[in-house]
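For this view, one protein chain was removed and the others were kept in their places.
Moving on to subunit A:
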Amino acid sequence: MKRLFRPLRRLAANLVGHGIALFARFITAVRADWRGTDPAPRQRVYYANHVSNADMPMIWTVLPPNLRRQVRPVAAADYWLKTPLRAFIGPEVFNCVLVDRRPDKDAATGDPLENILAALGEGSSLILFPEGNRNMTEDPLLPFKAGLFNIAHAYPEVDLVPTWVANLTEVMPKGEVIPLPLMTTVIFGEPVHLRQGEDKDAFLSRAAAALVALKPEDHAP
């Protein structure tokens, strides 16, 4: 019985995926700005700023279909497994790599990095939010967690593409429920790689600087 339903679920996931992309385009007219690199089908980690739950669907929407099939967003298991609907959208529509954000808990899902490295080992690209949490401060970025460094260390040949999602704080600030239809842009910068002998802190601050450099200016009066 379960096997019978699987193709149907795949089809439904596909349709819902197109629906989400269409909705994102209708509301925010989101578009990609491939400023530092091409949309080439290479194995990549798109690491992005994180201000809202809509960040990941925005990046996913602007990736061309052939890249989208290859990419797996890294997302929090506690969020995406909470309800059956989320469990369908996260793991099945977006094909998320789920990680447990609370390492102190029993090792049910194991080391968070393990799943990520396994996905890279299978040849997938990733969408990753190295800040770990949504940024609610006035600063452009929170300090990066070690994950990005560990990935760069384990897979030095994979492109780490800084990806700035512009304007989303205004589309849906934390605590608001209605998204505003404002135009958003996803800006892809020049890929970053770990340099010979570069230590963790130096690498993470260089990667963060490459990401912040993509941020457009504010339109303050």
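Assume contacts are C-beta pairs under 8 Å (C-beta built on N, C-alpha and C of every residue); 3 or more make two chains touch, one makes a residue touch a chain; residues count from 1.
In the analysis below, contacts and distances are computed from a predicted model.
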Hidden subunit of the complex - UniProt protein name among "Phosphatidate cytidylyltransferase", "Penicillin-binding protein 2", "Spore germination protein" or "OB-fold domain-containing protein": "Phosphatidate cytidylyltransferase"
Sole contact to the chain not displayed, among A:15, A:40, A:118 or A:182: A:182
In subunit A, positions touching the absent partner: 29, 31, 167, 170, 173, 175-176, 178, 180-183, 217-221
